[in-house]
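Of the protein chains in this complex, one is absent; all others appear in place.
Entry: chain A
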């Protein structure tokens, strides 16, 4: 990709950050500007964690940007846009240094920078955008009118445009560009373009997608290069503590992952049958049942279920017992050779020694699509309605999920609200009112959240009723 602009004259509010800044900068600005940028990016991360809508998030972020890192368009009068752009440029490069150091940090940094870029993109005027696009020089070839007309039926079918009655074909002819398919991987993956001889025919309105991709690819590549160059920075002992501090701020930004088991909840291998029966969400019940019936689980099934059990509180020793007994059809030798390592690995005892967190619902929906014979995944998402109905009645029939409540659940599934369906099953099977969710009206976003709340409800029910309320407690005031 050709260089866009030099740091001294950034022509638009958008920047793909190709060239490192050449300006001199004080150590103080180095840190303060980076912290200002960090405020925005950390809020983006938090918004994802809280599952906020794109609209809500972009409102908050735009307001924050105006406050900490305003970027006015070139036409803005009486504002030093060059200074704004310099701050944007430099703070980006400082954070690159802070976040290039591990794969996880890189991933999160790219994601939040991408999102911010997108929010800025959606909020700005078209002149500013087209100037930027031109400067990118992405190798777009306009499709000649003759070819466009000859391919029209294919082009329309590829972009899912259907001819409306009472319209003429001319109304559908828009500008198309030919781009090598690798430049628009997301459009290709969703089969949203026409593809011929390695070239994707992209409607002009999909421009944004291409720009985002270019931004993304470029940033990922640059971060890798920065990571390689970083050891040389170690010598500058003024900068390193600042970078350390900045990256810590990001790590603390997210809280919704279930990393650790509550020690009070720890379980042993022989308890799983019962707990599964009483407390597990359908995905895990399905895996457990498969394990008991087939005495085996395929790779992603073991991973999804194993990490879930770890977080439930199954220790590594108990996990070994559980899986060894579960795979009853094989020899000790085979077990030790083929499975032991992976189990220990998922507990962070082998390989990179990462303490993996259990899969969230979002992760289960979008990763490792189950193959024809697989049993992992989310039953609400991956089962046919008929099989889902019978699975629900089998597993939760005696807890109130009777055929009469199925239509409501299936309705949610059909409209794509899988976690809402799961939440409804939780409510029904725990005798809760609709809307109570897994506490405070929150819906299920993590299988471990489901199980933890279920066990908590049971504990509350079993705990002896405490009649001596402490003075000033709500109960006393009420009475």
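Definition applied: a residue touches a chain if its C-beta (ideal position, glycine included) is under 8 Å from a C-beta of that chain, and two chains touch if they have at least 3 such contacts; residues count from 1.
By our rule, contacts and distances are computed from a predicted model.
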Review point. Unshown chain, UniProt name, "DNA primase", "Ubiquitin-related modifier 1", "D-2-hydroxyglutarate dehydrogenase, mitochondrial" or "Dynactin subunit 4"?
Key: "DNA primase"
Study note, to complete from the structure: Among A:375, A:412, A:429 or A:445, contact with the omitted chain is made only by A:375
Check your understanding: Which residue among A:199, A:212 or A:365 touches the omitted chain?
Key -> A:199
Revision key, fill the gap. Where A:182, A:277, A:328 or A:402 are the choices, the one touching the absent chain is A:182
Check your understanding: Which listed residue (A:55, A:77, A:190 or A:433) would be found touching the missing chain in the intact complex?
Key -> A:190
Study note, to complete from the structure: Contact residues on chain A toward the hidden chain run 154, 157-158, 160, 162-165, 181-182, 185-186, 188-191, 194-199, 352, 369-377, 379, 382-384, 386-388, 391
